[in-house]
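The structure under discussion is supplied below as structure tokens; questions concerning it will follow.
One protein chain omitted, others in place.
Naming follows writing order (A, B and C), and every chain is counted from residue 1.
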Amino acid sequence: MIIDTISICLICIGIVFFIGGAVGILRFPDFYTRMHAAGKGDTCSMFLILLGLGLYQLHEPTLANFLVFGKIMFITIFIMVTSPTSTHALIKAGFEEGIKMWTRNGEKKGNVK
Amino acid sequence: MENFIAYAGVAILALMLPIMYRIIAGPTAIDRIVAVNVIGTKTAVLLIIIGMIFERVEMFVDFALTYALLNFIGSIAAARFLNRVNPTKSFTAMEAEESKE
Amino acid sequence: MKFLGLLTVLITGFLLIQAERDFPDWGDVNSPASSYKLSQHYITQTFAETSVPNMVTAVLADYRGYDTMFETVVIFTAGIAIIGILRVFGSNIKPDHPEVVLTKKKPDLIVETTCRLLIPIIQLFALYVVAHGHHSPGGGFQGGVIFGASFILLALARDLQYAQQWVPENRILNLAGIGIFIYAGFGVASLLLGGNFLDYGVLTAIIPGDVKDAHSHSMLGVEIGVAFTVTAIMFSIYSSLSSNGHMKEGI
Partner (left out) sequence: MYRLVIFLLLFGIWIIFSGQFDYFHLSLGLISCGIITAISSSFFFSNRSKSFGTRLGELMRLPGYSFWLLWQIILSNVHILKMALTPGEIKELDPSLVRIKTNLKTDFGKYALANSITLTPGTITIEIDGDEMLIHSISKHTAKGVKDDTMERKVARVFEGGGQ
């Protein structure tokens, strides 16, 4: 019962963070700032939702359920490692492409000689 | 609890729709790729939720892992491809930053 | 033009959603697919005949073994065709599109380290998918694709030449051929032991266990053959396409 409550809370917080990420992706002014919203909102909300689902899986503590929990945690670690990497690779690609950067004092060129 | 998980899945699905807007309207190609990447990660989560509803989680976890993996490879490949297309940009980001100052 | 494309997609999507209402429910006993006589045989007898819990694998690799063997051959042929069309020999031939220059970049530290951490785990996962085709969804095709993807990831993280240290160009087709050889070898072995082609039941003479075990173990062997072919052809297609057939520096 306690586990259920904890997992409901985790999933709800995860969805709230996902709302933040989605709104950020829509609202932020340029590619780089959208990347912040996408990369971070994505990772954290995914982590919390998967943790909640994994804990919910444990409400019957059998060996098979523990293994499923382990697999879900494995996916979590997998995405936690890969997500910053793909964020980095994409933002670097964008930077070298020369996408303009939005700043307070008007636009600044990203990477154009 | 079953219902709650189903509602959570619907909520995630509904939140994917605004990101779809970025895929359609995103001013640059990389914007679109980023949006696709976000949706891909969420699809992995959604697959586990579907597994919970059908009570076959141990099966759907494999799908989710594969999906996350292909999503990662896809975004790395896209980044790599966009980097190579223009030969005039053979310098690195660091050098460009220096030349501007 | 764009608008026409959007319209087509919308109409098709609407029709597909409409058609979805006619589908039987999930796990419906009375749906046409499960009330047909032949499928009832598969549903009720598969486990008794082959001791494989996953019916899809049993149908794919045992009851329908011929079909799958030639599917593997089709993949092999596709790989050969792509090499035959794209492969360019000699270095003085310029690429068709001068704006696409195959630049050789410094490998990115972050991407490279992540890939180093992930590649052995991805390969292990691929072997898991091949080995557990009996119990969970999976099998040779899926496992082969994942295994090939690990080499593609290696080529993306460094460059194509680095990945070719693991899968050299002159070995790719050998590997693919070995896969088909393994598959057909099971068929020929059962012919020699007096059965039909790909009739695994007679293989009890060389595989320990009873008839059911012979079925299930030879299915595993066949899946391994498929995995060899698919891995090799996946990587070969990637390297031909990404390097304009030069097989040197890809993206």
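One rule holds for everything that comes next: a contact is a pair of C-beta atoms (placed from the backbone, for glycine too) under 8 Å apart; a residue touches a chain by one contact, two chains touch by 3 or more.
Predicted, not measured: the structure shown is a model, and the values here were computed from it.
Peer 1: Can you say which of A:S7, A:T43 or A:Q57 touches the chain missing from this structure?
Peer 2: Here the residue in touch with the unshown chain is A:T43.
Peer 1: Just checking the interface: what residues of subunit A touch the absent partner chain?
Peer 2: 16-17, 19-21, 23-24, 27-30, 32-33, 35-37, 39-41, 43-45, 47, 64, 67-68, 70-71, 74, 81, 84-85, 87-88, 91-92, 95, 101-104
Peer 1: Since one chain isn't shown, list which residues of subunit C touch it in the complete complex.
Peer 2: Residues 109-110, 113-114, 116-117, 119-121, 123-125, 127-128, 131-132, 135, 166 of subunit C touch the chain absent from view.
Throughout what follows, only the chains that are shown with their structure count from here on.
Peer 1: Taking the mean of the C-alpha atoms as each chain's centre, how many Å separate subunit A from subunit B?
Peer 2: Inter-chain centre distance comes to 10 Å.
Peer 1: Provide the C-alpha centroid distance between subunit B and subunit C, rounded to the nearest whole angstrom.
Peer 2: Spacing between the chain centres: roughly 24 Å.
Peer 1: With chain centres defined as C-alpha means, what is the inter-centre distance between subunit A and subunit C in Å?
Peer 2: Chain centres of subunit A and subunit C, defined by C-alpha means, are spaced 31 Å apart.
Peer 1: Residues touching two or more other chains, restricted to subunit C: which are they?
Peer 2: 111, 118
Peer 1: Send over the residues of subunit A in touch with two or more other chains.
Peer 2: Correct list: 78, 82, 85, 89, 92.
Peer 1: Flag every residue of subunit C that touches subunit A in the complex, lowest number first.
Peer 2: 108, 110-111, 114, 117-118
Peer 1: In the complex, go through subunit B and note every residue touching subunit A.
Peer 2: Within the complex, subunit B contacts subunit A at residues 1, 4-5, 8, 11-12, 15, 18-19, 21-22, 27-28, 30-31, 33-35, 37-38, 41-42, 44-45, 48-49, 52, 57-58, 61, 64-65, 68-69, 72, 75-76, 78-80, 82-83, 86, 89, 92-93, 96-97, 99-100.
Peer 1: Under the stated contact criterion, what part of subunit B meets subunit C in this complex?
Peer 2: 54, 58-59, 62-63, 65-66, 69-70, 72-73, 76-77, 80-81, 83-87, 90, 92
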